[in-house]
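One chain of protein is taken out of this complex; the other chains stay put.
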Amino acid sequence: MTDTTTSAAITEPIVPKPVSGTVDYLDQRVGAASMIKGLSRKLFPDHWSFLLGEIALYSFIVLLLSGFFLTMFFVPSMTEVHYPEDALPVTMQGVEMSEAFASTLNMSFHVRGGLLMRQIHHWAALMFVGSMVVHMLRIFFTGAFRKPRELNYLVGFSMLILSLLAGLTGYSLPDDVLSGNGLRITDGVVKSLPIIGSYMSYMVFGGEFPGTDVIPRMFTLHILLIPALILGLVALHLFLVFWQKHTQYPGPGRTDKNVVGYPLFPVYMAKAGGFFFIVFGVLALMGAFMSINSVWNYGPFDPALVSAGAQPDWYMLFLEGSLRLMPGQPEFVILGWTLSLNVLIPAVVIPGLLFTFLGAYPFIEAAVTKDTGEHHVLDRPRNAATRTSLGAAFLSVFIVLLVAGANDLVATHFGLSLNAITWVLRVLFFVLPVVVFVITKRICLALQRKDREVVLHGHETGTVRRTADGRFYEVHQPLDEFERWVRVGHHVYRPLQLAPAEDANGVRRPGGRLDGIRTTLSRFFYEDRVEPVTPAELATAHSHGEHDQLPAGESSRVGELTSTSGTSH
Amino acid sequence: MSARGRGRRSRFAPMLLLAFALVLVGGIYTAVAPNAAQADTQTTGDAAHGEKLFITNCATCHGTGAVGSDLAPSLIGVGAASVHFQVTTGRMPMQASGAQAPAKPPQFDESEALDLAAYVATLGPGPEIPTEDQVDPAQGSPANGMLLFRTNCAMCHNAVGAGGALTEGKYAPSLMESTPTVIYEAMLTGPQSMPGFNDATLTPDEKRDVIAFLMEQRGTQPGGFALGSIGPVSEGIWVFIVGLGSLIGIAVWVGSRSS
Partner (left out) sequence: MSSHEQQPSTEVARSGTDGRLPERFENPGLAPHRHRLADSDPKVSKRSERQVVVIFLISVLASIAGVVGYFVIPLDEPSILDVRLSTLVIGAGLGLGMLGIGVAAVQWARALMDDAEKVEDRHPMSAGPSVQQQAFEMLRDGGSEANIARRPVLKGAVGGALALAPLAFLVPLIGNLGADWDISKFARTAWRPVRGGDPERYYQGQYRYLAVDPQDRRIKASEITNNNIVHVIPHGLPEEEHYLEEKAKAVVLLVRVDPGLLKESAERADWSYEGIVAYSKICTHVGCPVALYEQQTHHLLCPCHQSTFDITDAAKVVFGPAKRALPQLPIAVDEEGYLYAKADFDEPVGPSYWQRER
């Protein structure tokens, strides 16, 4: 490379003529050369978990493509028609149904590739939300949301909410019994809202449920408004990833001031570009081999009907589970007004709390660390024990709700009583997060201690030696400096020590209350911690010989060490 | 070159053999396996023999003369259809008391079941075992059956008859393996938790339509593997296991260094 650029640059072109011609043309008009200069060799760190967000992005592109195909054949109308007597499937021949449902059947059975595209679209939708959630978990557990990425975290969070709306509106379009009941539940939840609920229901359905407006309205939301918003946020999300440069996992040579990785062109062009085709390929194969949402099984919507196993798609299942777990007592009539807390709590309050926790977490953590530095090196989850435990507790609540949403299937598939499962899950909803929090935290701290152990004494080799005076010891292989760095390089936060809320004369300091809360939270976050090995400790360990026991001062509580909180490493 | 060719052959040979064996076994099975629907041949049973069977096998719970006891209800007037349903699906005789009597391999063969049914039918008038014609799916309308099934049956048995949960450990069983006769008898008699559908609310023709719908549902699934036909929960599990699972596996490969 250097040869051509230095010695032959003047006589021979650096790149082939068509390339240089195109670049020149674009450069003269839009300044393409500086874009290429800025972007083409931009570095991206390499790790499989950085591809989770790409799965979401590519699923979204597959959704747009397959969705475009479907709109060509779908009729978003609730006009009643009779399905032709000679069309497939035979179970629907002559049945009265809406045009939306009829066109869904027609595109499934009489448009070549139509059923395939429907299945790809639905699988891609499930995958889209699924990969977003998993991507978000990666962001959460590695602390990628810390400064300066809080805003991009919120962009992603907004996309998650929008994707749920996209799913809800799209799921309802075929106008089958299953999705119709989903709409009906939505209607029931909307009606429970105090004061405005009934009117909101009228607003959604253009009158009484089900009406004839809801499918055309959902269609417009589903194919225009929501995807446009998601697309805009995707662009912003990606722009910020480029602008702020990607985070990287801790490792030798990786710091908050550099990026270690491979250039966009050619490595990421091939890897990320290739991954798009892989995601598309996997989704297409799923669409080819696995049936999904076979609406002819459910039949056209009729408000009198329901079938066993009435559940929403998986991303709405937690809401369904929340509704199922709630006991019915808290519905009150106050001064003649009906307040349905038995619907509002599970369908509005609990999801509200869960999503608020998710959205607010970066700001809570920033407040309790008072850390104002930029973070580009990720945390190993064990080194952020409280965060990891909070995340695990959050997940456990989510999983309890998912199981509750499928409690009838759990009952039939494991031969259990529906009522017993519901009661067990009601208890677990409160107990499990606490248990999971405590256990996860213990595991994280134990892993940190294991790290210290390995740094101080090296890896166990399994070779046992005998000394001249007859003692036995196991030979430990000391870590090299690169291996060691991963285990000792992290920063450990200590609880904030803020001035007390009242001074010596008992006078309240402005902002004292807030600082009090902050101190308490900070203690909750960072009271239990394990300090990484220092060079001095390692030197001591070495001087004692490889086989010696751990020196004192392995773990520390508040007060054992002088506090130097709040600076980044 | 030839050495490499040999190596390749030996590597793939076991897999090919295995695949061939699987296809062969599958083919033989489909050719030899009995067709459940053909097993129903209609005859009337021998009530006298049925009474003997009843006294030795059923009277302990249902009482002599089927008058009922603390353990089990009276069978007077339940009709032949009810007995035939309970006995041929193995629900009766019950093995252990529980939330509900599960279907199991029947203890009596078809002719013994018919004898028992004939005996119970002599005790009081009740629904009779349907004729071959009454349960012939070919004579029913699957489309009308679909409308009836989803109004009357799908809420418990699921949209295609895959089964569903009831309260306190009871359940509506899957209908995927049930014979047309058994389905007809269940509708007519309302066994256990199931309500009955007499000939006024669901005429014999309409019952046959329901059977036609259920048989139609058992055919090829146009979209591919049915994944249990239990709806979005199984689809959600599959998207995580097969979809995200394989993509994360591939992502690990993409992110790894080549050796």
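Observations, loosely collected:
Should a chain be cited, it is by its letter among A and B, assigned in written order, with residues numbered from 1 in that chain.
Operating definition for what follows: a contact is a pair of C-beta atoms (placed from the backbone, for glycine too) under 8 Å apart; a residue touches a chain by one contact, two chains touch by 3 or more.
The shown structure was predicted, so the numbers you read here are calculated from the model rather than taken from an experiment.
When the full complex is taken into account, the listed residue touching the unshown chain is A:340, out of A:163, A:297, A:340 or A:396.
Among A:92, A:223, A:326 or A:454, the one in contact with the hidden chain is A:326. From the options A:154, A:221, A:259 or A:498, the residue with contact to the chain not on display is A:259. On the side of chain B, the interface with the absent chain consists of residues 147-148, 151-152, 155-156, 164, 166-167, 170, 172, 190, 192-198, 200-201, 206, 219-224, 253-254, 256-259, using the contact rule stated above.
The working rule: only the chains that are shown with their structure count from here on.
Chain A and chain B have Cα centroids lying 41 Å from one another.
Contact residues on chain B toward chain A in their complex (touch as defined above): 99, 142-143, 145-147, 150-151, 154-160, 162-169, 171-172, 213, 216-217, 221-227, 229-240, 242-244, 246-248, 250-256. On the chain A side of its complex with chain B, the touching residues are 46-52, 55, 88-95, 108-109, 115, 119, 122-123, 126-127, 130-131, 134, 177-178, 271, 274-275, 278-279, 282-283, 286, 288-294, 297-299, 302, 304-315, 317, 405-409, 411-412, 415-420.
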